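One protein chain is absent from this view; the other protein chains keep their places.
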Amino acid sequence: MAGTALQRRLTWRVAEVVDLVDETPRVRSLVLSVPGWPGHLAGQHVDVRLTADDGYQTQRSYSIASAPAAGERLTLTVERLDDGEVSPYLAAELRAGDKLELRGPIGGYFVWDITIGGPLLLVAGGSGICPLMAMLRLRQATGSAVPTRLLYSSRSLEDVIYRDELDRLVATGTALDVRLTLTRDQPERWAGYHRRIDTDMLTEVAWAPNERPLIFVCGPTPLVESVAESLVNLGHEPTRIKTERFGPTGG
Amino acid sequence: MGFVSRAFKGRPRDQPRDARVPPGQYLVRDFPVLSAGPTPHTPLAEWSFSIDGEVDAEKHWTWEELRALPSETVTRDIHCVTKWSKLDTTWECVSVDTLLEGVETAADYVMAFCDGGYTTNLPLEDLTGGKAWIAYAFDGQPLESQHGGPARLLVPHLYFWKSAKWVRGLRLMNDDSPGFWETYGYHMYGDPWLEQRYSGD
Partner (left out) sequence: MEIQEQDVRLDGNAAAGLLQEVFVHEFSGARGACASCGAVGEMGAQHLYMAPLAPGAVLRCAACEGVLMVVVHAGGRFRLGFRGLVWLEMKDTAVTS
């Protein structure tokens, strides 16, 4: 299946929205049924194209949040940006039964599968958790014991996407450690980090460079650049660090 | 009629039957930032503007010298090839006519060149006669680096990719030669009223 997901010629397909899941007040997951879907690798994305009735078109890329699985379903998770053009439509207007044009799966660079191994360090900011969640869900589905650590930065606890599921993955999985940092608001008696990701935090969470972790960093461009630079300064090999910048709006 | 996304409106795009809006364009109120590369940051002490190439004598100005030249405030509509138009933009600028005073040349074309390596070509005729400026302030404020500051070329009668950001000079040429986007398929001239977006239009 891995080979197929990389070599298929891309065409626009019509997907149908089969379910909507509100993850946080600003974030909604779309479960899509895509006839003819060839499968995907964890970390890949799709391009979504919207067309207004006067022919105006615009496109955005969204990471696939669901694990690779048999069948024709995939999940996208969209954060509604107040001044966004596309995200308010996807995260608030779309209904079950609506159709969506998409092409994919795309991207052979920011991908992980269990044969690649680890240890695995995943660093996410905001909706940057989405492609990393596909990796964590794959890990769970295959019973993989690859040592994995997730460091996830959010504004507040209610903004942590997949929060309950992450707790379950830690509780029921093997060798998975999840650390949150809440940068704007913390609940009373919060014992976790409460600042932006910095070198000290990465030193505490990441493996030592001589363990050669494979590192995936995803989120708004400023966070990704700062984390990648810090990791290189700590001695991690640049070729072991893969980044996915979401651009100015973070998604 | 192809696929249409139910109830998708897209960004607010007024499509008025307005004589000021060229074909295929929509109006915006913000000022979109488009870029082909990282934003340059040349310190003003190192900045200069040149007129060179097919000229009898090159001319150069430091930042202070440029700012000492007679300047004006102009208000114009601007039109980007990516289809947005913005009306009544106000700039403080030095006319290219002022910079070309005393320049002897038989050349008919110009390549504008910029920090970061961006270039764009124009006929000399489209830079003269009160049609083009070097702009250093927008909307009463010093031009932000993301919009081309400290100074950009301003040629509002052509698509805005010709109004080169971070401009550092004009090179006079005898023959027309494609700049950056023109090399990759954009139109050599770029008249928004004739919708000259791509070569062959």
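Labels A and B are assigned to the chains in the order they are written; within every chain, residues are numbered from 1.
One rule holds for everything that comes next: a residue touches a chain if its C-beta (ideal position, glycine included) is under 8 Å from a C-beta of that chain, and two chains touch if they have at least 3 such contacts.
Source: prediction; values computed, not measured.
Visitor: Where does subunit B touch the missing chain, residue by residue?
Guide: For subunit B, the residues touching the absent chain are 30, 32-39, 81-82, 117, 145-146, 161, 181, 183-186, 197-201.
Visitor: Could you pull out which residues of subunit A are in touch with the chain that's been left out?
Guide: Those residues of subunit A that touch the unshown chain are 3, 6-7, 9-10, 45-47, 58, 61, 83, 103-104, 106-110, 220-222, 225, 242-248.
Note that only the chains that are shown with their structure count from here on.
Visitor: Just curious, how far off is subunit B from subunit A if you go by their C-alpha centres, in Å?
Guide: Computed value for the inter-centroid distance: 39 Å.
Visitor: For subunit B, which residues count as touching subunit A in their complex?
Guide: 2-11, 13, 15
Visitor: Which residues of subunit A touch subunit B once you look at their complex with the stated criterion?
Guide: On the subunit A side, the touching residues are 14, 50-54, 56, 58, 85, 89, 93, 98-101.
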